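Step one of this worksheet: look at the structure below.
Left out: one protein chain. Kept in place: all the others.
Naming follows writing order (A and B), and every chain is counted from residue 1.
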Amino acid sequence: MTAEQTIDGIFEPESEDRSKIDKKLKYYTASQWQLVWWRFRKHRVAMIGALVLITMAIMGIFANFIAPCKITTRDRSYIMGAPQMPKFWDHKGFSFRPFIHGIKTKRDPVTLRKLAVVDPETRRYIRFFVTGDKYKMWGLIPSSIHLYGLEKGILHLFGTDELGRDLFTRTLFATGTSLSIGVLGVLTAFVLALIIGGIAGYAGGMMDYLIQRITEIVRVVPVIPLYMGLAAAFPKEWSNTQVYFAMTMIFGLIGWPTLARRIRGHLLGQRGEDFVLAAELSGASAGRIITRHLLPSFTSYIIVDLIISFPYMILSETALSFIGLGLRPPSVSWGILLQDAQNIRAIEQAPWFFIPAIFVVVAVLAFTILGDGLRDAADPYSVTQG
Amino acid sequence: MLRFLVHRIFGLLVTMFFVSIMVFIIMELPPGDYADRYAFRKFSGTGVNVTQGDIDNIRHGFGLDRPAHIRYAQWMTGILTRFDFGESFAYETSVNHVIGQRLWMTLAILYTTLILTYVLSIPIAIYAAVNRHSSVDYSLTVVSYLGLALPNFLLALVMLYVSVTVFDTSVGGLFSPEYEKAPWSLVKLGDMLQHLIIPAVVLAWSATALQLQTVRATMLDELNKLSVTAARARGIPEWKVLMKYPARLAVNPVVSTIGFDVNRIFSELPIVALVLGLPELGELLIQSYLDLDMYVAGAILMMLTFFIVIMNFVSDVALAALDPRIKLSGV
Partner (left out) sequence: MKPMPDKVPTPSDLLIDVQDLKVSFQTDEGLITPVDGVTFQVRKGKTLGIVGESGSGKSVSTRAMVKLLPKNAIVNPDSKILFYGNGNGTCVDINRLKANSPEIRRIRGGEIAMIFQEPMASFSPVYTIGNQIVEAIRQHRASGMSPLASTATVGSQIMESVQAQKKMKRNDARDLAVEMLDRVGIANPGMRVDQYPHELSGGMRQRAMIAVALSTHPKMLIADEPTTALDVTIQAQIIELIRDLQKELNMSVIFITHDMGLIARVADVVAVMYLGVIVERGRTDDLINDPKHPYTRGLLDAIPRLDRLDRRLTPVAGDIPSPLERPPGCPFHPRCPERRANLCDREMPGRTQMENNRFVRCFLYA
């Protein structure tokens, strides 16, 4: 017979072309992370979620540069003004450079209140990389360059609030604050869960029982009332930075049990495995065994868990700040911005006050679908043949 | 069965004990104490110069100078023996009086929400799982994602707006003005139920979203079980197969998460109640946190948690009754 025949009498299947075999070989030798990434890439919705979150993060990180002004800058000519849409044409014709119409102030003949009225005769063109309010990027790099601006005045993409402050600017900064509280909260919860869950899972026995009890209690008390109780204890004289960190602390403090439970379950399951015994026999320390042998096999699950717990942090922060027990003005966060939208009057008179709510919804949705996609990708049982 | 019950009740008591300690700690956390706030409130603006001695007198009068564990014991004894949760600082009357009817309102809202959640989620999720890839199934996925993402206070605002503009009814509160002070009657009950719909819908929204997903996932799981194929192989009519086998088991995770749902509802209740102006415990809780009226807050926190623990217990017992695989012999 031909040289194709191997010693065992098994044929190299000739109908299978080489590229296919290569593909299979690549699949079998790929690392866990490569597998997860390949499967995740197929998940189109989850990819969109990831992109949305990256965009939001960039908005938060570069808020100073993207925003046309500072969060406290007041535009007295445009109080409680509606969002302004950049235009390319009007009754005078087309313009390559986007513009908005100017504003005139009039008095309402009945209430005698000042009213901002669009003046279709004037055009204010939008310029990019303009000089405006001074700021320090990340508190370090002084600059006054803004992504965009008008020749005169401020372009209010999302409108303004009751004090004439630009809602787009405020939303950008709020995005940064709210997301970062989420990140810090999740990280705190994670570190606590790792330590506590690790101890419980590895030590077992009495320690395990005690931690189980604590977990149980944190699980039965309704979460947001509990957060509120802790937040109510923040001294009034605390600075906003202090409140900010205190909030991440309480999110972490109350968020760890779910995570710890999973870590604990996993550790208990793996403790009897051969490779752990082997490591123990060779004299590795407990800490080393946990970090070197036990956790890596669990990393993908941990990441999924972290991603999934983000929405709860974000919604909790929003809820707390919304009722005035969380961050306080002049800080901005999604919850604080939504304080202005607490009543029906706001919906009727200034529906744009709800724009930050869209950010909350989109962020939570994005985290949820991203988490679901990652979970599917990380689940080894979903591997299909070939 | 008896051992099982005793075991669970014991566990319940232990949990409540630890919870009471935690609640007490929360009550003690805010800086300053009742005496400071009492003195400030009583004498501020009156021109009277309050000395540290006066405050100490007040403190002694309230027994606040005793060590924490004694005060904890007194607080607990009051609750356990006389069902007395102490004094409200902001209302200058007993906590029980402040809470009053609000407790029943809270429970009315809770149970309306729970019933609404299960009545909606179970049948829809079962239908969606049986008709996988149907339009109902896809809309279920979308709705349940939205249910998790939409902050409930926002939903409450939207509902308020819709009911005011479209239906021209005010949904704030639990009663129409004419029944507010009226004695209980069937008409008043009907009026209350009408007002309960919106809070129940708002609160049931995310609980339903979660349950839709769980029931659908379990149902899909169960539909693929061999026992279902085996039942079909016996020639049993399809709807009977579905109801008796997969649907019956798809309800189990719902039963086992009743406590979780109650927790979730209570967690969202305060803010929803604040927006909708509902006279119940959640709204009072926020108010008392803002006023640092910690005895009221503590009492509410204890009550809410107590109901969650009780519902956990109910769910454990119901699950054991539903699933013969769960042994009833304790542990």
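Just so we're on the same page, contacts are C-beta pairs under 8 Å (C-beta built on N, C-alpha and C of every residue); 3 or more make two chains touch, one makes a residue touch a chain.
The shown structure was predicted, so the numbers you read here are calculated from the model rather than taken from an experiment.
*Asks:* Determine which one of B:R3, B:H60 or B:R248 touches the chain that has been left out.
*Replies:* Considering all chains, including the one not shown, the answer is B:R248.
*Asks:* For a quick check of understanding: of B:R82, B:K181 or B:R234, which residue touches the chain that isn't displayed?
*Replies:* B:R234
*Asks:* Taking the full complex into account, what residues of subunit B touch the chain not shown?
*Replies:* 132, 225-227, 229-238, 244-245, 248-249, 322-325
As a convention for this text, only the chains that are shown with their structure count from here on.
*Asks:* Would you pull the subunit A residues touching subunit B in the complex into a rising list?
*Replies:* Going by the criterion above, the answer is residues 213-214, 216-217, 219-226, 228-233, 235, 311, 315, 318-319, 322-325, 338, 341-344, 347-348, 354, 357, 360-362, 364-365, 368-369.
*Asks:* Using the touch definition up top, name the residues of subunit B that touch subunit A in the complex.
*Replies:* So the residues of subunit B in touch with subunit A come to 14-15, 18-19, 22-23, 26, 29-31, 145-146, 148-151, 153-154, 157-158, 160-161, 164, 259, 263-264, 266-271, 274-275, 282, 285-286, 289-290, 292, 297, 300-301, 304-305, 308-309, 312.
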